[in-house]
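Worksheet for the structure shown next.
Missing here: one protein chain of the complex. Every other protein chain is in place.
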Amino acid sequence: MGEVALQNVSKRFGDDVVAVDSIDASFRDGAYTMILGPSGCGKTTTLRIIAGLETPTEGEILINDEVVTNKPPQKRDLSLVFQNLALWDHKTVEENMEFGMRMRGVGKEERQARVAEIAEILRIEDKLGESPASLSGGQQQRVALGRSLVREPELLLLDEPLSSLDERLRLEMRTELARVHQELGTTFIHVTHNQEDAMTIADEILLLNNGRLQQFDDPLELYHNPANEFVADFIGSPSMNLFDATFVADGETYLDAGSFRLTIPPHVADAFRDTVDEGDVRVGMRPEALRFVTDESTPARNGTPTIDATVTIVETFGDFNWYYLDTGIGTDIVVQSADESAMENVDVGDSVTVAVEVDRLHLFDPRTEAALL
Amino acid sequence: MTDECTPQGDGHRSSRRRFIATAGLASTVGLSGCLFTGNGGQQGGANGGAANGSGDATTLTFWHQESVPHRVETFKRFLDRFNEQHENIEVRQEPQNWDEVFGKLSSALEAGNEPDFMFSLPAFTMTFQSQGDLVDVADIVESVDGERDLYDNTVTPFTYDGGTWGVPMWDMVFLDHFRTDTYGNIDTWPAENWEQWLESAAQATNAQEGRYGIVLPANKNLWTTENLYTLMIENDAYVYGPDGKIMFDTPETVETLDFYKRMFNRASPSEATSWGWAEWERSLLQGNAHSTIGFSSWIRSLQETDLADSFGAIQQPPVETGGQSRSVHYVNNIMVFNEEKKDAIRTWVQWMHNPENYGEWLANLEPTLYLPVTKAGENADSYWNHELISKYETMVRTQFKALPNASIYGFRDIHTENDLYIPSVGTLEGSHVLAEIVQQLIVNDRSPEAAASWGQQRLQEVLGVGKSEGL
Amino acid sequence: MSVNYAVYRRLADLARFALLAAVIVVFLFPFLWILKSSFEPSSLLYGEVTLIPTDVTMAHYERAIEIGFLNAVKNSLVVAVGTTILTTGASLLGAYSVLRYTYPGRGASARLILLTYMFPHVALIVPMYQLASTLNVLGHPVTLIVLHSMLALPFCLWILQAFLEDIPRELEEAALVEGATELQAFYHVTIPQAMPGIIAAGTFAFIMSWGEYMFAYVLMTTSASHTVPVALFQLLGSYAVDWGLLSAVGVIATLPVLALFWLMAKYLGKGIAKGTGAV
Partner (left out) sequence: MGISEYFPVERWRRGRRSWDRRTLTGMALMVPALVIVAIALIYPFLGAIQISFLNIGTNEFVGLRHYRWLIGQDVFWAVVGRSVVWTVANLALQGAVGIGIALLLHRHFFGRDAVRTVMLIPFVIPSAVTAISWQWVLNASYGPVNEWLLTLGLLSTPVNPFSEAELAFPTVILINTWRWAPLVALVVFAVLQTIPREEYEAARIEGAGIFSEFYHVTYPHLKDSLLILGLIGFLLTFNIFDLIWLLTKGGPVGVTTTLPVFIYEVAFNLRNIGRASAVSVVLFLLLVVFVALYFRQREFKESEFA
């Protein structure tokens, strides 16, 4: 059992700074949940509130349906892997790992056995006698993880555990975390600012911005159905193309971006009219939902809207390219394309036409930023 | 990346205010004074109360300033002997430093934790007497006088204000000490007057060879004070006039200062401006200095050198041929703080003054420096039996000869005759103003007249005593 | 050009070494002088000035032991060790408090400690004596221990604060999360982590306490309780100074603190640098 619930939790520092703003969330038992958000969004504070290192200004924390809001961390059955790992250099790896059990009065033999077991899982069994300071970054990461896992807490909190690692190590540790999570079945709550980490291994993602909960869903849901403009913008690489437009529905149904129009095909026009009022909207298009129109394809046939543009920058990634297009609306529209003919033919300065998949068009209320469609 | 927003402490502006407010609050509380009550009145405080637990035995704690090891050891020998012979009394010594003892004694008196009695000197005794700290010891003095016959001028410095405030324990007197090998070759030696003295010292001086006829100090210390004062006494110059006020700036003082300066310039090492006893001893033993006026304190250390046999002393030459040699003397006394233990203290004093103990004690404490203050002591075999006393018998006899004409400021003839009570003498000595005057004269190179007038001002200022009408 | 530069560099290095050598000589000379004198027979002390003693004796040291100077060393050890423990403990807790907690009066109490350096200590003698007398602790080491702790406290606080600031808070929080109480976290994590700072502060307090003279003289009322500097100045009696003995005693008075310093120099140096905010 490792079920965590936040009920209307807020945390203020002083009078002005609101780090966490009325968050309600339930973390599923045994799930790997990522708390994701940009710097300063309150995600570490949220984690520290769950850990008991901070007391919320308002609201309650429940672990396994028990209110623990004012319980100190040592009385909550959880562990935390710190961003800077917080390994104790004055103790050996083994002493680091067995500390929690020592504090709980676990006998020496059992402690050694548990440490050995976890060390093996984490592949640091030959480092137990050494000082953490003498280990490599990845090994330190494993020790920190081991220290937290060794006494089998119901809940494991991880605060940006991968951020200090270089790219290769990060990928390796990420997989490792997923593996360990699967093996142990413990509830993981993992704070990160890296959406790729979140998307790849999280069962659920809690997305925060400015201390407020934006969306709490599984990764695909976040990607495909962002609850608001922020989520849409934050999730996905490269970011969703967002621009202002006017939704017009007098006879013809279209989005007027000024320098171009996106005509809504008749088969979805009704759906648009039903949910979106006429007037200003924010339009979002995923770069991967745009595709170049070549002579062979005839998108207009089924009413797929197109945009004419000029290519300004091309970024090459090998199996796909990013194209920055000037459409005259002030901001570039980015297209991600893996289409081989496009990759061979389209170059800077070319005039191109791109087709927009209407099904993957997102509309947001320009004031509330909430998703309309 | 850390998301937490650490609360910043209050800015320095408000902290500073709080800081000053704290200081201000502290002062205010202090003004109300409720936290602190002086308890200066308590006598015989916590430390070794009237009678301690073991039966009727009385513990006596006393302070003395003879803190160098061999003197402490000598004291200890006699205390052990005394304590062995007296079941009911236990006497304990606590050696102190002259330089810092007054801070300690003042504190102890304020706290009511002073020793039962203490070795002292006339001026300091008067200071503490004037504050009401002392017990009248006339009875003890009388009994010692009756049994051992005290010299009068060792008692007079303690008799004033309707009582006797110190029991004389030993005396010290200034003589003119010289190296016989040097001064033996000078025809005007022994000098019969000041000018001959100056001449002889000059003859003994050869600055090029680092040889000096005399050492006159000009440091801010007691020794300098004593040097000037000895010469002032010889020349009838006074610090206090017959009315107890300051009468320093007189022709006699100017003459004395003039002599001091001329002597210093012609025959004394210039660096003596910083000397104390230690430097003089060094200089003597190194063969640089060939005479000095002062106490005969170095005889013990002299023994390790070849100078031991070429050393003599005379009374200071008088100002005019045929005049009376005079000198300064320092009667060391005990002053008693604890009335309740006076009987025990009397027992101890009488025992110390018993010639059997007395002579041996003084001879060993510092041979040739500390002189008996009683007839019985002067004639005690235990005194003369000491190797160095007998070796330097002539010198010691000269000291005894000088004693009757020796005196000390505040207790001069004109003061004792007028039964004057001058409590500021203690401050005078503590302040080293006389030494400062010498420094003005030598170090700051003032004229004798200017130094005398500066001294008059300074004395009046420091002592808070007005100008004397004069003789 | 490059030859000239090399020559210039060589000359600059030489000058640097010469200057440093001069500095070291000046810094060490007075102590070396009494060290030398302490081994010279008294007869030589009165003679010509020499750099190397022509004759060596242990007589002064024997005399120093004979007059019981080691008792003063023992007293000083008691006082200095007591001061070290008390100061280090109080300043460790105080620094931790200032750093990790917020409460009304926090800044004020920290600043209050700065008052230590603002009131002339000489003026404290009389009231302090009265207090010690009332509490009946005159001549008791605890009196000096408290006073010396007061003297050493501000700087030790600064030292420890600087060291504690460098300990990531997460190290303690990790212990809390692992089930330690705040006290256990302090004991198992903060103290070991702050050890270099604790050693630095302790060394500083020890050195300060060992050398303090005026309070020690006034408040240590019995000669049995005299500390090293007091016992040392007792030897400078009126009308008689035994320079040989004085040198030997001066050397004995310096050696323990010098030894401690030598062992802990690394920590002390770092501590002073941190305490003054240099690094």
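As written, the chains take the letters A, B and C, and residue 1 is the first residue of each chain.
The definition used in the following text is that a residue touches a chain if its C-beta (ideal position, glycine included) is under 8 Å from a C-beta of that chain, and two chains touch if they have at least 3 such contacts.
Here the structure is a predicted model, which is why all the values come from computation and not from measurement.
Check C:Val79, C:Val126, C:Ala185 or C:Ile199 against the missing chain and you find that the one touching it is C:Val126. The chain that is not drawn here is touched, among residues C:Leu153, C:Ala185, C:Ile198 or C:Met220, by C:Leu153.
The set of subunit B residues touching the chain not shown comprises 8-12, 15-16, 19-20, 23, 26-27, 29-31, 33, 35-36, 38, 40-41, 99-100, 102-103, 106, 110, 127, 131-132, 207, 218-221, 269-271, 273-275, 279, 282-283, 286, 288, 426-427, 430-432, 436, 439-440, 443-444, 462. Within the entire complex, the positions of subunit C that touch the omitted partner chain are 13, 16-17, 19-20, 23-24, 26-31, 33-34, 37, 45-46, 49, 51, 86-87, 89-91, 93-94, 96-98, 100-107, 109-128, 130-131, 146-147, 149-150, 153, 155, 157-158, 161, 165, 182, 207, 210-214, 228-229, 232-233, 236, 243, 246, 250, 253-254, 257-258, 261-262, 265, 268-270, 272-273, 276-279.
The criterion applied here is as follows: only the chains that are shown with their structure count from here on.
Seen from the C-alpha centroid of subunit C, the farthest chain centroid is that of A. Put simply, the chain nearest the middle, going by average C-alpha positions, is C. Work out the mean CA point of subunit A and of subunit C, and you get 56 Å between them. Centre-to-centre separation of subunit B and subunit C, using mean CA positions: 35 Å.
Put simply, the C-alpha centre of subunit A and that of subunit B have 89 angstrom between them. In subunit B, the positions touching at least two other chains are 7. Within the complex formed with subunit C, the subunit A residues making contact are 51-53, 72-74, 78-80, 82-84, 86-91, 99-100, 103-104, 147-148, 151, 157. Residues 42-43, 46-47, 63, 66-67, 102, 106-108, 111-112, 114-115, 125-130, 132-134, 136, 138-139, 214, 217-218, 221-223, 233-243, 245 of subunit C are the ones touching subunit B in the complex.
Contact residues of subunit B toward subunit C in the complex are 7, 9-10, 15, 18-19, 21-23, 26, 36, 38-39, 45-47, 65-73, 93-95, 97-100, 103-104, 106-108, 110-113, 222, 277-278, 281-282, 285-286, 295, 297-298, 300-301, 304-305, 366, 369.
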